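Data first, discussion second: the structure below is written as structure tokens.
Missing here is one protein chain; the remaining ones are kept as they sit in the complex.
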Amino acid sequence: MSGAPRLKVAVLGATGIVGQRLVALLERHPWFEPVILAASARSAGRPYGEAVHWSLETPMPRFAQTAPVAPAGKPCEVDVAFSALEAEAAREIEPLWAAAGVPVVSNAGAFRMEQNVPLLVPEVNAGHLELVRGSGEGFVVTNPNCATTGLVLALAPLHRAFGVERVTVTTLQAISGAGYPGVAAMDILGNVLPGIPGEEAKLEREAAKILGKVEHGAVKPAPITVSAQTFRVPVAEGHLLSLSVRLGRRTTVAEARDVLEVFGRSALPHLPSSPARCLRLFEGESAPQPRRHVGLGSGMTVSIGRLRPCPVQDLRLVALVHNTLRGAAGGALLNAELLAAEGLLRRAPPRPLESSSGGAT
Amino acid sequence: MSGAPRLKVAVLGATGIVGQRLVALLERHPWFEPVILAASARSAGRPYGEAVHWSLETPMPRFAQTAPVAPAGKPCEVDVAFSALEAEAAREIEPLWAAAGVPVVSNAGAFRMEQNVPLLVPEVNAGHLELVRGSGEGFVVTNPNCATTGLVLALAPLHRAFGVERVTVTTLQAISGAGYPGVAAMDILGNVLPGIPGEEAKLEREAAKILGKVEHGAVKPAPITVSAQTFRVPVAEGHLLSLSVRLGRRTTVAEARDVLEVFGRSALPHLPSSPARCLRLFEGESAPQPRRHVGLGSGMTVSIGRLRPCPVQDLRLVALVHNTLRGAAGGALLNAELLAAEGLLRRAPPRPLESSSGGAT
Amino acid sequence: MSGAPRLKVAVLGATGIVGQRLVALLERHPWFEPVILAASARSAGRPYGEAVHWSLETPMPRFAQTAPVAPAGKPCEVDVAFSALEAEAAREIEPLWAAAGVPVVSNAGAFRMEQNVPLLVPEVNAGHLELVRGSGEGFVVTNPNCATTGLVLALAPLHRAFGVERVTVTTLQAISGAGYPGVAAMDILGNVLPGIPGEEAKLEREAAKILGKVEHGAVKPAPITVSAQTFRVPVAEGHLLSLSVRLGRRTTVAEARDVLEVFGRSALPHLPSSPARCLRLFEGESAPQPRRHVGLGSGMTVSIGRLRPCPVQDLRLVALVHNTLRGAAGGALLNAELLAAEGLLRRAPPRPLESSSGGAT
Partner (left out) sequence: MSGAPRLKVAVLGATGIVGQRLVALLERHPWFEPVILAASARSAGRPYGEAVHWSLETPMPRFAQTAPVAPAGKPCEVDVAFSALEAEAAREIEPLWAAAGVPVVSNAGAFRMEQNVPLLVPEVNAGHLELVRGSGEGFVVTNPNCATTGLVLALAPLHRAFGVERVTVTTLQAISGAGYPGVAAMDILGNVLPGIPGEEAKLEREAAKILGKVEHGAVKPAPITVSAQTFRVPVAEGHLLSLSVRLGRRTTVAEARDVLEVFGRSALPHLPSSPARCLRLFEGESAPQPRRHVGLGSGMTVSIGRLRPCPVQDLRLVALVHNTLRGAAGGALLNAELLAAEGLLRRAPPRPLESSSGGAT
């Protein structure tokens, strides 16, 4: 972490749960220095430590406690803006920052499906960055919905090797995915809620875009049909996905396991937030489970288990993704690191890491 | 409740969670009088109130508190024996009672798949009782696994109308399904466990038998392929099922809804434990949920929601079943009532109900 | 339930959790007929079934589903108005109804400590009704805070027999006490919150008033010092109280138990909502607990356990009260029944019950 100074970043929507994760992740980040914590006009002007309802189990970083909250709607001079805004606010505010020449790395759903906006998971479709290459500095790059992130990391290797055609997926999603105050305790304590508004449509269309190809300056989605049913469960962090997959080419569980293992070991050692493994495979009936496995790879590793043949389609498996890290703040951070490493920001990061350190898996 | 005395019944495995439910349901049953509470040799001889770890939210019936626990392995003179034994014990003990001429109504898994043993859900396949008709008094009738009961009540009307061919089902199952002490709090608090040992195989084979036909003194299973993935969730009572169904004949959601509605209104008004509706349909994204809907029809009504087209198969829906009532003790009781009403017990019940009362739905 | 028609009642604040409980309790009440369901201006005019977020585990009464919500701020011609309003709204709205000549039976905190307002628990201080006797029809009668109700039912017999001087009480309170949406799941899942705002002051002053005496048209509080510390726990219904009590006269646990047992058996058999026992005593270390015992006496019985000598003061015990029934809606209903039975309403109830039925304990 020598030579060049860290890149200056803003966090838009810094008081929400994903924003808090970003604030925590940026505290000691080797490349990025958080200089603006921005939120709605309601919070603007107050010290961050007072404006936020801090929900993480780790303490609030010291720098954040007294930082004045800036208004998210007023772009500033920074090298990157992270957006953890609500979709509606994002639709209005992110273009302002992009228009001011600031690359926006967004976790919001507002522009994910825009043809010229990369929907990015670095291990899967880094090539989609060509959509923004040469487009000047003001652009938006997005990461997928939290559950989609788990879905697509599990499907990508299978798709490459065998062609994924159809997927039925049932999700069991953590309450942190609904933000704060989010789900009322009266609704979820000892209970399960069927149907998370808007979530199924995201799962059903985002995966195909991510696994698609860039042609003529736009993404042509992969021909994959996804059927999703979502449930909210009384778990703090970690979305589980129960998958049944139809492949274009028949395969065995052993072959599928190999493909997942090999892909799982793929890491992006030059990016500070990349885990040593993007997938971790488990045997047996007791993994993955949120409480035990959600923190693997510092929350950046997707856990896979219960890989079996499916009597109805071809394969069954269960995936677990940390919804506010890999599925949100961590995913956005990894995207920003990829932008920096690819030279898509105005300035270079202090020094690309020379070798993998990553989180342990 | 006039004239003839109530039929005398034994409860085998009376100290377990399903046994407790039976004891509670039998307290004021119009036809059946619990005269024997039997359990393992370890408990035998002690007062039931001391031998049991009572887990229900309603108080222990007064009669049970001081009743001496009988050894389950020693058949007695009763009109019916309810079995809430563990599968292994059931395999040994149920035949002893049947051999002694006692009809056994079992919730255990031991003999469910035997060719000449009815696997019975009265609203669905009462006709399967012909397997035991004329076989003398000592026979075994079983009810399905708790999750299968919900599955088959949801599928039966669709199968009759359109032919069910393939089903992918993901379950979110309550902890009471694992008995007591069952799941350790350390394992499930704020967590989800993937994979309930043995459960998926039951879901995959029992539905086809129940929806099958009796031919030549044995059940010929319906040609339905089921793919099941199971999860344990921190919910006290109520298994949720997330279903995607391939039908033999295409249909619309409206038509499917009609079929489910009509079947749902079917009740067995001559049986005291029959709910006024065996299915209850909900609109919208927020039903069914365990805490709110598990008690409908006194726990005997299966709730259905989120009926939608499935882009991968034909239909999607969510079902909720009370796992220890409709899915276990209540299901067994309804089976015994059907046996009594059909004249398959030695004696007639006090008086068949003249008109529906049933539980409210 | 013959002769005279039922008394017409309004429920103010009918959409909140306590209001919902009242709506459910009034569905088949022998004396009272709910004719007005009133709430804030925001809900007024909409059908109750749409305006409410129904949170009970039992279904919404049919009558309520389509009833139009009336504005709570406009008094109507009814025999009694139940108030389940928030304290602030109650302070403004309850006097309007009283001024219009309607007796208000309030669960709200607004006027509990007013000198001429009875703070009433029928088994404990029915005599305090003399404060409103002869005052005309428009008056306010209140029931205590939910936790205080449990406290005072446990203390009353000890106070009468031995004189309670000082109490330290730690409460473990259910989330339903905070209303809906109330506590965020993110705050309470797998967690405990120390300190419920405003709750401790209520516990510390209400008990002394209830156990006090009416002198010269005002209540002279009993000389009891209470020290309260409150906690919110992830439990749906049922507040636990951990008590240590200093008595004016030394006693033995056996004597204290007798006193509690005798008082516990006191019932008000002429009031429909009175449980057969207002207290239920348990032996051993495993009672009372919310899930097992909160429903005793249809939620109107306070459970007492772990009665032991206290090495620091005199006695220790644990009490459990159903916070939205005995501690709120049920307590208010019992108060209204007492008013009716005492002839303090304009009209007599249909027919006083001739003998106790009460909820089973």
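Read from first to last, the chains carry the letters A, B and C; within each, the first residue is number 1.
In the analysis below, a contact is a pair of C-beta atoms (placed from the backbone, for glycine too) under 8 Å apart; a residue touches a chain by one contact, two chains touch by 3 or more.
Since this is a predicted model, take the numbers as computed values, not measurements.
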item: Which of C:Gly45, C:Gly101, C:Gly127 or C:Gly195 contacts the chain that the document leaves out; value: C:Gly195
item: Contacts of chain A with the absent chain, listed as residue ranges; value: 54, 57-59, 189-190, 291-292, 295-296, 360
item: Residue ranges of chain C at the interface with the undisplayed chain; value: 166-168, 170, 172, 190-197, 204, 225-227, 229, 231, 233-236, 240, 242, 244, 246, 284-292, 305-306, 310-313, 316, 318
item: Residue ranges of chain B at the interface with the undisplayed chain; value: 17, 55, 175-176, 180-190, 234, 236
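Everything that follows uses one rule, which is that only the chains that are shown with their structure count from here on.
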item: Closest chain to global C-alpha mean, per-chain Cα centroids; value: B
item: Interface composition of copies chain A and chain C: same or different, split at half; value: same
item: Chain whose Cα centroid lies at the greatest distance from that of chain A; value: C
item: By count of C-beta pairs in contact, the leading pair of chains; value: A-B
item: Where chain B and chain C are represented by their mean Cα positions, the distance between them in whole Å; value: 39
item: Chain A-chain B separation of Cα centroids, rounded to whole Å; value: 43
item: Where chain A and chain C are represented by their mean Cα positions, the distance between them in whole Å; value: 49
item: Residue numbers of chain B (touch at least two other chains); value: 190, 236, 291-292
